[in-house]
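Before anything else, here's the structure in question.
Excluded from the complex is one protein chain; the other protein chains are retained at their positions.
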Amino acid sequence: MNEALSKILGKEIKCLDKGFIRLIDAMGDDSSIVQAARVSYGKGTKTPSADRELIRYLMRHRHTSPFEMVEFKFHIKLPIFVARQWIRHRTANVNEYSGRYSEMKDEFYVPEIEQIRTQSTINKQGRDEERLPEETAKLILQILQESQYLLYSQYQSMLEKNLARELARINLPLSTYTEWYWKIDLHNLLHFLKLRLDWHAQYEIRVYAEKIAEILKIAVPITWEAFEDYILGGINLSKQEINVLKQIINFDRLSDELIENSSLKGLEAKEFMMKLKKITLR
Amino acid sequence: MNEALSKILGKEIKCLDKGFIRLIDAMGDDSSIVQAARVSYGKGTKTPSADRELIRYLMRHRHTSPFEMVEFKFHIKLPIFVARQWIRHRTANVNEYSGRYSEMKDEFYVPEIEQIRTQSTINKQGRDEERLPEETAKLILQILQESQYLLYSQYQSMLEKNLARELARINLPLSTYTEWYWKIDLHNLLHFLKLRLDWHAQYEIRVYAEKIAEILKIAVPITWEAFEDYILGGINLSKQEINVLKQIINFDRLSDELIENSSLKGLEAKEFMMKLKKITLR
Amino acid sequence: MNEALSKILGKEIKCLDKGFIRLIDAMGDDSSIVQAARVSYGKGTKTPSADRELIRYLMRHRHTSPFEMVEFKFHIKLPIFVARQWIRHRTANVNEYSGRYSEMKDEFYVPEIEQIRTQSTINKQGRDEERLPEETAKLILQILQESQYLLYSQYQSMLEKNLARELARINLPLSTYTEWYWKIDLHNLLHFLKLRLDWHAQYEIRVYAEKIAEILKIAVPITWEAFEDYILGGINLSKQEINVLKQIINFDRLSDELIENSSLKGLEAKEFMMKLKKITLR
Partner (left out) sequence: MNEALSKILGKEIKCLDKGFIRLIDAMGDDSSIVQAARVSYGKGTKTPSADRELIRYLMRHRHTSPFEMVEFKFHIKLPIFVARQWIRHRTANVNEYSGRYSEMKDEFYVPEIEQIRTQSTINKQGRDEERLPEETAKLILQILQESQYLLYSQYQSMLEKNLARELARINLPLSTYTEWYWKIDLHNLLHFLKLRLDWHAQYEIRVYAEKIAEILKIAVPITWEAFEDYILGGINLSKQEINVLKQIINFDRLSDELIENSSLKGLEAKEFMMKLKKITLR
């Protein structure tokens, strides 16, 4: 574990109003990916630049198994409605706080006022950029908080009557905070981030994804850079889109100089030329 | 698909006050398990009794992969707190109703009065046999229902103010009903049932497990019988427990006659004698 | 199951010299994907064209879970070295013929003479287009076959000496045929095909992938078309490649007419314009 990562190990990184993410442990780093890949692909030179090239090659060609050789464990505190989206990522290990064993705490998510936004018209599942009028927003926040207060006092009162915990909790709201340990390999974590950093993802889970992204930048900097270049910053074009695109590409402008002045070097430059050929030949 | 199973296909089987389970599709039955196992274990005779013996052998020896060759798909309506326990079974496919895309419906779980029970003292995670005094129970049910009503009207009012659906829903209670399609193979389904039919499981998920069990009795009767005999009706003994047990076993009472009069036949009888030998030799 | 699919059900489709693929069972089709997706995304209109649009939308946006709701089961006979690549796809169910339980059969893969090719210089893991001289190729085939004959007669002779099957088999070659039942959901099957239809994949597994592709064209025609348009026929561009591309695109040529004459309609056309904007703004 590098020094910068050690420094954040175990520290609570704040997310939303009362949540956090806390890196508990990490197995491996960029070099572990290289180590595992070299078993499959043969030895070759082992300079740092060769390692970087190898990781970028693996990412570019979606050779995912070496990225599974790195593992992270987090302690996370998050609202239940976020947890419900999160848990859909099945290739991970989870131990969650149990409202059957233990009393739920008096902690609920209350959005910041600038998040009180209208239903999006383009993104059926999300909120818009547009905020609700301040007065309405304040009213909504007040309603949310008052209900949370009411529900928790009812919860307490039912517990005092000795109602079983597993029943007393059923009316607690989805905004209630829960917490869990979550362990996942780097490949599946990157997939999680690809989906949850996306603008379609709900803001409240995106906040966590962004904090994890910052941790990965420190933990596996070469992998992260490749992930940004090839996955996050990339574009998929369909067969139909390629057909249109080729009609507006001016292949005359393509010159050795252009490639040389670009950041595409060596094998990547060759692969790009092959893609362009594929586009033209359609 | 056998006739009895066809009859319940697509039918809503009521669970709790407003939920249901509905078998959507099934791939394979007892004979598919035999078919797959015979690829691994060689051909042999193929009489119906041989098939039964094979399935029982597979179950007894935890040869799980042939049971993965049968698949079931269900449509289920269930309270969110049940869904949260259910989803922990990761080896399954799920499509859930989304409160981001669509408006949540005005449907909440209200327990029956006889379920309003005290915290169990032996089972830290569950409720006791003992019911709360009727008056208290009635009061609790009233509180639950009034809060559900209040929360849903607040939800509606926030939607009317054009608050994004994904935010308006965050104060809905865990008793809100959701629904999903759930697809799982028979091996993993039996594992689900083993855990969720157990008396430690929360009553509300057990209700669903029992309905699925009834479906399996119809769908894969031989497998189900073996599951009851070897898994549900079985006992695990630890090394320490065996050490005590052997001191109270009267091996003199063990006679050929005893075995003959039991339902242990052929290979099973032999295996039992080997287990007893293992116990004595400790 | 549609009629065309029923016709091939259970039929051996030849692969390589002695292998085959045989569809044993299928759960669901294009309409099951729509059915599951509508649970998540709300009801909407239900015309056939709406169904097609929905499936294409799901594929385009990598909403993978509805594709998991369709399941296929195959009986496959294949050489062991192909089986070793195949089994790396973990999200599937397998029952393989066991050389511990049963005697291995006298069946080995012998390549066709046109497959006897040189090591590729561009694809480190594969063969070239270039064939070895016919004489050399014939010699190689002869060596392969003679060794297979020798090894099987040694195997037989060791079994006759009553050597345990699990040991007698250890010198059988990787070209020995094995067989298995293989069950997988459509999402994971498409992922398998993406990797195994690729020109980087070894020819011998590609042959099987192509036969499965033909089955899917019949079983889930709309999904297959979308898979070809968005995945197989698509291209990924990296951040760096986009940077070069934008310098050779002539945005003046982009006109409403061009889009109208293309096969990009409605939402897809809009999404394409957004991608282009993303490219320009870099």
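Letters are used for the chains, namely A, B and C, taken in the order the chains are written, and counting of residues starts over at 1 for each.
The rule is simple: contacts are C-beta pairs under 8 Å (C-beta built on N, C-alpha and C of every residue); 3 or more make two chains touch, one makes a residue touch a chain.
Please read these numbers as outputs of a predicted model, since none were measured by experiment.
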Please identify which residue in C:174, C:258 or C:273 touches the non-displayed chain. C:174
Taking the entire complex into account, which one of C:61, C:124, C:253 or C:278 touches the absent chain? C:124
For the chain left off this view, which of A:52, A:73 or A:131 is in contact with it? A:73
Touching residues on subunit A - with respect to the absent chain: 24-28, 32, 35-37, 39-42, 65-66, 68-69, 71, 73, 75, 93-98, 101-102, 179-181, 183, 185
Contacts of subunit B with the absent chain, listed as residue ranges: 41, 60, 124, 228-230, 233-245, 247-251, 253-254, 258-259, 262-264, 268, 272, 275, 278-279
Missing-partner contacts on subunit C, residue numbers: 79-81, 84, 87-88, 90-91, 94, 98-101, 109, 111, 115-120, 124-128, 132, 136, 140, 143-144, 147-148, 150-151, 154, 157-158, 161-167, 169-176, 202
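Criterion: only the chains that are shown with their structure count from here on.
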If you fit subunit A onto subunit B using the CA atoms, what's the rotation angle, as a multiple of 5 degrees? 180
Is the contact between subunit A and subunit C built from the same residue numbers on each copy (over half shared) or from different ones (under half shared)? same
Taking the mean of the C-alpha atoms as each chain's centre, how many Å separate subunit B from subunit C? 35
Roughly how far is subunit A from subunit B, going centre to centre by Cα mean, in whole Å? 33
Tell me, which residues of subunit B touch at least two other chains? 94, 98, 101
